[in-house]
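All protein chains of the complex are present and in place, except for one that has been dropped.
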Amino acid sequence: MRVQVLFFGQLKEIVGASQEEAELSEGARVEDLFERYGRRFPKLAEFRDSIAASLNREYADWRAPLATGDEVAFLPPVSGG
Amino acid sequence: MRVQVLFFGQLKEIVGASQEEAELSEGARVEDLFERYGRRFPKLAEFRDSIAASLNREYADWRAPLATGDEVAFLPPVSGG
Amino acid sequence: MPQQASVARDVFELVREAIDARAIVENLKTPEDGAVVVFDGFVRNKFKGQPTLYLEYEAYEPMALSKIREIGAHMREHFAIHRVAMVHRLGRLEIGETSVLIAVSSAHRAAAFDACRYAIDALKRGVPIWKKEYFAGGAVWVEGEKPGQQAISAPSSSTP
Partner (left out) sequence: MPQQASVARDVFELVREAIDARAIVENLKTPEDGAVVVFDGFVRNKFKGQPTLYLEYEAYEPMALSKIREIGAHMREHFAIHRVAMVHRLGRLEIGETSVLIAVSSAHRAAAFDACRYAIDALKRGVPIWKKEYFAGGAVWVEGEKPGQQAISAPSSSTP
């Protein structure tokens, strides 16, 4: 299945892209997607505990299962306001 | 001794004046001054419990002693803001 | 070295013309702050269900101004704020016009919120200002609370 992956703030700078498509095997969860990027970008993995994940623009559990067409985003600590 | 007496809001309308001079005997207190006006304007006396008094532009006790040249004001419930 | 613009210039005023909220707030902001909290109180179109035509504010002006300044001093003493503006309008006001504007700047928002709330509570209970509502059928002096110093120096539990 294919999902959209979005990166913001410093995560975007680590990955060098704000948006990518990712091909995953059936049954993959949000955390699997993050781990894949963490292997490619070890610095990203360090952020794991301070990052929130969203699935289709709602905050999501790391164990949430993915489906084709989903939009996943990795959100570093926010600083709006 | 002579003191200035000020009335505001509905008290001013009851008394029909915003400012008067009053001649008092030595030793008179704020409450004596108010009682004098209460006798002249019985409607004023009814307000006694909801009125505050000020002496020289500071909130004052009803038992505060007066001196010549003092400025006394009778302040009905406030409604600024 | 502090910039000129950062010199504290608090504003405490009773005015008879329209209150220019924008000018007051912009004047208050300095680059050291990060937050301004503003309370804008304005004339409602009804009083106890009856349509208001307009209203008039009067004050014991010298005492009112001195009490407003005391509120400002209390704010500085109790809240970590930077600058304060408190302006109350007197005379005739039409529906929707601002009667009171309180603006507080600070580096951290909690202090500005707390101080602004204290200020309007203290003003409404401790500053000698009176409001008269005019209706089609007549007029009435609005009775708020019996005024007193404790509203300024020892505000109730609704404010920290």
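As written, the chains take the letters A, B and C, and residue 1 is the first residue of each chain.
Rule of thumb we're sticking to: contacts are C-beta pairs under 8 Å (C-beta built on N, C-alpha and C of every residue); 3 or more make two chains touch, one makes a residue touch a chain.
No experiment lies behind these values; they were computed from the predicted model shown.
Asks: In the full assembly, spell out which visible chains the left-out chain is touching.
Replies: Every shown chain touched by the left-out chain: A, C.
Asks: Which one touches the absent chain: C:V38, C:L53 or C:A139?
Replies: Checking each option in C:V38, C:L53 or C:A139, the one touching the absent chain turns out to be C:V38.
Asks: Among C:L14, C:M86, C:I120 or C:I152, which residue is in touch with the absent chain?
Replies: C:I120
Asks: Please give every residue of subunit C in contact with the chain that is not shown.
Replies: 21-22, 25, 29, 31-46, 95-96, 107, 109-110, 113, 116-117, 120, 158
Asks: Which subunit A residues touch the hidden chain?
Replies: 6, 8-10, 13, 49-52, 54, 57-59, 73, 75-81
Throughout what follows, only the chains that are shown with their structure count from here on.
Asks: Quick one: point me to the chain whose Cα centre is farthest from that of subunit C.
Replies: Checked the centroid distances; the maximum from subunit C is A.
Asks: Need the CA-centroid distance for the pair subunit A / subunit B, whole Å please.
Replies: 73
Asks: Return the residues of subunit B touching two or more other chains; collapse runs of consecutive numbers into ranges.
Replies: Touching at least two other chains: none.
Asks: Please list all residues of subunit C that touch 2 or more other chains.
Replies: none
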